Each structure stands twice: as structure tokens, then as C-alpha cells.
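What you see is the complex with one protein chain gone and the rest in place.
Our next item is chain A:
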Amino acid sequence: MDRVPVLKLGDILIVSIQIDLQDQSVLALQEDLADKVVQTGARGVIIDITAVEIIDSFIGRMLSTIASITRLLDAETVVVGMRPAVAITLVELGLSLGGVRTALNLEKGVALLNHLDGARLAVAPR
């Protein structure tokens, strides 16, 4: 079974999906990510799906689940690099990635996380 690698960059975890996702590797990825977030105390997770050509309801739900898990661990999940064709298919299927933030590419995803972090610091009571 292929394992999707989880990379750490500062306090952000980056997952780039480059393979055809099997159900097993998806479940493994969820566990790996939860472990890594706890282990590193990351404040953000970026899932890059630039190379993914097909997203079905299972993977769509997987993304939502990951977002929920990481939010519990106080880290925001951003899905970046979704292809136009994938977005159209998801909309046509009536699927929405509930609770998942999205950005056009990795760079904007990092910027979004930084922005969120800044906003959180600004409203935090001293």
C-alpha cells in the first residue's frame, strides 16, 4: 500500500497527493495527519490536490473529515490546487466540501493560513 508523505514546513504540514487514492491509503493518511498534528503542534494543514484528476464522494468526505479532525486539534485545513474539471464535477454531483477552506495554489494556501493566524492573534484576549 502506498503511504502519502506528510511534510513539515515551519508550523504547517503539507500533504501533496500524487497517486490514485485507495481507500486504505486514505484511512492511513487520516491517522498519519492526526498523529503529526499532535506531535508537531502544527497550526495549519495544506492538502495539495493539483495532481488529482478524479474526486469521488469518498475522497470528498475524507477531505471534510480531515478538516474536522485537525480543527479539533486546533489546526486549519486548506485544500489547494483543485482543477476546474474537478470543481465542476463536484458541483454537478451536488457535493460540497463542508468546513474545508480552499485556495487556488500552495502559495495562496500558505498566505491564507498566515492571514487566519494573524486574525486569531488579533482578537485573542490578552
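Following the convention adopted for this analysis, contacts are C-beta pairs under 8 Å (C-beta built on N, C-alpha and C of every residue); 3 or more make two chains touch, one makes a residue touch a chain; residues count from 1.
The criterion applied here is as follows: contacts and distances are computed from a predicted model.
Engineer: According to its UniProt record, what is the protein name of the omitted chain, chosen from "Amino acid ABC transporter ATP-binding protein", "STAS domain-containing protein", "Molybdopterin-dependent oxidoreductase" or "Tricarboxylate transport protein TctB"?
Structural biologist: Spelling it out: the chain absent from the display is recorded in UniProt as "STAS domain-containing protein".
Engineer: Check each of A:Val15, A:Val37, A:Ala67 or A:Ala103 against the chain that is not shown and name the one that touches it.
Structural biologist: A:Ala103
Engineer: Per the definition of touch given earlier, which of A:Leu13, A:Val52 or A:Val80 contacts the omitted chain?
Structural biologist: The single option touching the absent chain is A:Val80.
Engineer: Which parts of chain A are in contact with the chain that was left out?
Structural biologist: Against the missing chain, chain A presents residues 78-80, 82-88, 90-92, 96-97, 101-105, 108-109, 112.
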